[in-house]
Structure formats: C-alpha cells, structure tokens
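Notes follow once the structure below has been shown.
Shown here: the complex without one of its protein chains, the others still in place.
Showing chain A:
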Amino acid sequence: MKRLLVITLVALFSVGLFGCTAASNSPSTTDETDSSTNKNTNSESDDGEGPTLTYWYWADNSDYSDLMQNIITEFNETNDKGITVVGEEYPWDGGGFMETLFTASVGGGAPDVATFKLTSTPLFTANDLLANLDDYIENWDKKDDIDPNIYDIMKTASGTDSIYLMPWNTQVLYVYYRPSIFEEAGVEVPTTYEEFLTAIEKTTMDTDGDGQTDIYGFGMRGATGGQEPWGSFIHARGGSFDDLTSEASIRGMQDFIDIYENGYVPKTATTDGFNEIIANFKSGHTAMTIHHTGSSADMVETFGDDVSAFPFPAGEGQWTSMGDTENVIFESSEHKDAAFEWVSYLAAEKGQEDWTVATGNVPVSKTVQELDFFQENEFMKASIDGMSYAGIVPIKDTTTEWINTIWPNTIASALLGERSADEAMEILHEGLHEE
C-alpha cells in the first residue's frame, strides 16, 4: 500500500513539476513573442524601418567572411526599403552546413535566407521548407541577365517546373597544368581527350633517374568529391550518368583504372581528397589536376607564371562539373519580399560583382561576366569556356549517399583491382538510380 502511495506521489510530483515548468514557460514565451512582434511592427511602421532578415552563409576563409559582412553592410546602407540583413556565419564542414540548416528548419528555427547547394533541393522541397520563387523571378527586371539554362538547372534540381533557388555563382571545373613540366615532357596543351590521356602518360616522369616516379601526370581524386572529375572521363568516352552500365561509360571507367594501374597518378589516389590533390600539385608531385577557380589564387601564389589552365577536352562527348552556390528563401520567412530584394542583390547587382571578383567564382550575371576581370583571367576563361557543356551529377534521393559512400568505396575497389570496370559501374548505376 505504501509502495503504491509512493509511486503515485512521485508520479504526481513529477507531472506537477513538469506542468509548472511548462506553465511558467508558456506565458513568458508568449510575452516574448508578443513583445518581439510588437517591436517589429513598431520598427516597420512607426519608425519607418524595414524588416530584419536573418541570413545564414558559409565562407571558405576569414577573408570571405569579411567580404560577406562588407556586402551585407553595404546592402543595409544602400537599399531603399530599409531592409536590415543580419549575416550569421556557419562552417561549411564538408556539407555539415546543409545538415544543420535542414535540422534547424525542420525544427522551426530556419533563417529567412540561406546559402544553398543544388544537391540538397529535393530534401528541402519534399519537406515544403523553401519558398517558390516563380512569381518573384517572373516580375524581376533583371531576369534576363541570367542565362535561361541556369534557371533550367534550378528547376531540374527541384524535380518540378518551379524555381526554389536563386542563382548566385558557379564553379566550373577545368584542368590545371604546369607549363614547365609540359615543356620538359615535350607535350602541347591537349585539345582532344586522346591527347589528354597521352599528356598524362608523358608527363609522368622519373626526373632524377633513380627508377622512381618523381612527377605523376595527373592528380586523381578517389575520395568524396572525385565523382566530378571522374564524370568528365565517363562523358569523354560518350558515356553518361543516366546509363553508367553502357559500353561507353564502362570504357571511361576503364581509362580511369588504367591511369591508376599504369602508375600515372600517385598510389594514394584511392583516398586522395581535395587537400591531397592540391598539396600534390602545389608540391610539384603532379603535372595536372582538376579543380575550379577557388584555388587559382593559391596556385598563382605558389607558381607565378608556371601554372595555367585548359578546359577538359572533348572526346566522343564532353562534360565538366558545374559546382554551384545559390540562395534560398524559407517558406517560414515572414518577409519574403524583402528576402527577394536581398537575394537578387547578390545575383545580379553590386553584391554579385563584389563577391565573384573577390572570390574568383564564376558570376551568373551576364553583365558581370563581361567585366575585364573575367575576360582577361586565364582560369576564369577556362571556366567560362567550360560553361557550355558543364553539368551536374543527377540530383536524386540517392545522390548524397552515392557521392559520400558508394562512389569512393566502389572506385577504390576498382582501382585496387578488386572489381572490374563493368562490375564497379553496375554498382554505381544501381546506387545512383535505385528507387
């Protein structure tokens, strides 16, 4: 009997305590909400100030952090609608940014606007988290300053006929090479895929005659992220992501394996990621590697004139990966009109120019592309040349897992001779296209 009494009392006490806590929280939350709503209303109407937007973004280094804060400050000072953007920086964290953003928005803590990657679109649209931008873009006076192809890619990403992402900037992959090594190996800048394969072979050299390779022709990326340069090999043989088991796709894969097995790339390629391929190129360990303009300033600082670029050459097909960064407006935002003012400022106005000139990313605004800075820069030129055949890995429910786990592990097994090219492509096709 006493035990029953104890249990009942403990339960009642606990529920009571929980109830008290909840009850004591509720009014204060309401009060806070009310007061903040009142504050907003006051600031928007009585004081003549516009809304305040929360903007989440990532920056690759501290210079870019300062740059973004400066762009925000300039927008806040110059926009005629009294909009105040509050920029909150979060680390990219190898894609962890998108996970944080998703968790926050599902939990009701989404910002008004955030930087975004195409690949995450289905996840966010499936959960109705993003605002539809169709009407905003249709009525935007600078709509035609952005290539229609880019809007189409935004639509493809959402899997609908609607646009949920505001274009911002792109990064088109191209091949970095060392002119001095090319000269030493007696090769010209390749203009065809076959010439590119030959250049990889010829620039693999034993420079001191000790029987060991000192310079590898190509810096292959076998870790996550390597699917982008790999895609260029597949397409160059006439293959495609749509059918990775086709004969042409398998031939592209076989080229990739052959380059590894013949010793034209460092043996660490199975696990080499971004840091490793850049370190290998910068230390003179490789003659060529594939990346975008994000690393061009660093390359020039290291090599001066002894580094240049060419677009990935055409074979039976031609493809290069278009990296991307967009901005999105959240459905939960109470200030969507103001949010569009901000994202359009970044897409085609001063914000676009300031960001792309300083970061070396490829602008989406045609007006900005015409600036001398972009026309005269060899790396930017290689990017712009590649734009006509640039594409993205198909965005499906399976894409993230395919990129993060299936692709690197399957490629490693193929390079290490544990799987043949067609076995590996079978797994990759199934992993990407399974329903």
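Throughout what follows, a contact is a pair of C-beta atoms (placed from the backbone, for glycine too) under 8 Å apart; a residue touches a chain by one contact, two chains touch by 3 or more; residues count from 1.
Rule of thumb we're sticking to: contacts and distances are computed from a predicted model.
The complex appears with one chain absent; UniProt names that chain "Multiple sugar transport system permease protein" among the candidates "Succinate dehydrogenase subunit C", "Multiple sugar transport system permease protein", "Heme exporter protein B" or "TldD protein". Remark: the omitted chain is touched by one listed residue; of A:Leu118, A:Ala269 or A:Ile384 this is A:Ala269. Residue-wise, the contact with the chain that is not shown comes from A:Leu123, picked out of A:Leu67, A:Ala104, A:Leu123 or A:Met205. Of the residues in chain A, those that touch the hidden partner chain are 2, 5-6, 9-10, 13-14, 17-18, 99, 102, 122-123, 126-127, 212, 222-224, 266-272, 276, 279-280, 283, 285, 397-398, 400-401, 404-405, 408-410, 412-413, 416, 418.
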